[in-house]
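What follows is subunit A.
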Amino acid sequence: MAEPELRSPLAVRAAALAISGGVGALLIRALLVLPKDEAGLAPLVKANLDASGVKNPVTAVLLNFRGYDTMLEIAVLVLATIGVLSLTIAHSDKWPTVAEHAAPALSALARFLAPAMVLVSGYLLWAGEHAPGGAFQAGSVLGAAGILLALSGYARPAGMTGFALRAAITVGFIVFLAAAIGDMLIEGALLEYPADHAKTIMLAIEAWLTVSIAVILASLFISSASPVEELRRRIRGGR
Partner candidate 1 sequence: MPLSEWVGAQLPALVILVPLTAAPVAFLGVRLGRPVALVSALMSQPLAIALALEVAREGVLRYEIGGWGAPLGIDFVVDGLAATMILVTSVIGLLITVYASGYFTDQDRYRFFWPLWLFLWASLHALFLSGDAFNLYVCLELVSMSAVALVALTARREALVAAMRYMLAAILGSLFYLLGVALLYAAFGSLDMATLRGAIRPDVTGQAAFALMTVGLLLKTALFPLHFWLPPAHANAPSPVSAALSALVVKGSFYILIRLWIDVGSPSVAPGTAHLLGVLGSVAIVWGSIQALRQERLKMLVAYSTVAQIGYLFLLFPLVRAGGVAAADAWTGGVFHAVSHALAKSAMFLAAGTVLARLGHDRIEGVGGLSRRAPLTAMAFGLAGVTMMGLPPSGGFVAKWQMISASVLSGEWWWAVVIVAGGLLAAGYVFRVIGRFLGREEAGDREADTGRSPRTMEWTALALALGALVLGVAGQPLLDLIPIGAPALVAGIGVTP
Partner candidate 2 sequence: MSWHTLALLVAACTPFLTAVAVFLLGEHRGTLRTATGLAGAAATAAAAVACAGSALISAPGEYAEVGFGLLEIGFVLRSDPLGVVFAVVAGCLWLVTTVYATGYMSRSSDRARFFGFFSICVGSAIGLALSANLLTFFVFYETLTLATYPLVVHSGTPAALKGGRTYLNYALPAGAALAVGVIWLHMIAGPVEFVAGGSLPSSLVQTHAGSLTAIFALLMLGLGVKAALFPLHGWLPAAMVAPAPVSALLHAVAVVKAGVFGIARVVLEVYGPLGRDLGLIPLLAAVAAFTIIFGSVRALAQDDFKKRLAYSTVSQLSYIVLGVAIGGPLAAAAAIAHLAHHAAMKITMFFTAGAVAEEVKVYRISELDGLGRRMPLTMGAFSLAAIGIVGVPPIAGFATKWLLGMGSIEAGQAWVVAVLGLSSVLNAAYFFPIIGRAWFRGPKSEWASEHGTKRVEGDLRMVAPLVLTALVGLAMGVLAGAALSPASWAQMVAFLEFGG
């Protein structure tokens, strides 16, 4: 089997350098003359921060002022997951094996680390209200825990291809959507949180998003993975 060339011929590289360099030069030239005194929307965010229900301005923007962006962003994530699943398990209906055997040292480590990661994740979720953090960060850590368990052979996701998986993937998005629609019914506009319950609603959304993001990230990894043993064999055997 012919491996593809990893690099292009010199002429191509030279030409690519020239033209991408051209783009870069012009780009940098524009970046260097950015207006210095443009305050942007920061003052506006600051002025409305209290009304948003959270103290962290970034979270306020993400979940309240521009919550719609975030809702669509989650849609992208769900969508990518569906796409990946359509390329992987849709045609075989079962997960690939990540690790055939539980590696003793690794699974011990995983057993130790995983609860800690769950804890960290919970903290990140909570901290997002007033400091950097939030659902994505929390979900990433949680998802990493899942991947670790899979790589160590401790947990096998083989059975989880059905409704439970799909529900876990979409639950965050669905909650978000439900909140958005609920707001429409109650307050009259999409994602217009009732002033008193804004924080609660956002926290609820974030919590469910954390679950979904974790499951999504883990399944994105696992669904395309090759068995660890095979990789190991290939590395030993060289190319």
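Throughout what follows, a contact is a pair of C-beta atoms (placed from the backbone, for glycine too) under 8 Å apart; a residue touches a chain by one contact, two chains touch by 3 or more; residues count from 1.
For anyone wondering why these and not others, all candidates are chains of the complex that A comes from, given by their letters.
Computed from a predicted structure; not experimentally measured.
Between subunit A and the candidates 1 or 2, a touch occurs in this complex only for 1. Against candidate 1, the residues of subunit A that register as touching in their complex are 26-27, 29-31, 33-35, 38-41, 44-45, 48, 64-69, 72-73, 75-76, 78-80, 82-83, 85-87, 90-91, 163, 166-167, 169-170, 173-174, 177, 180-181, 183-184, 187-193.
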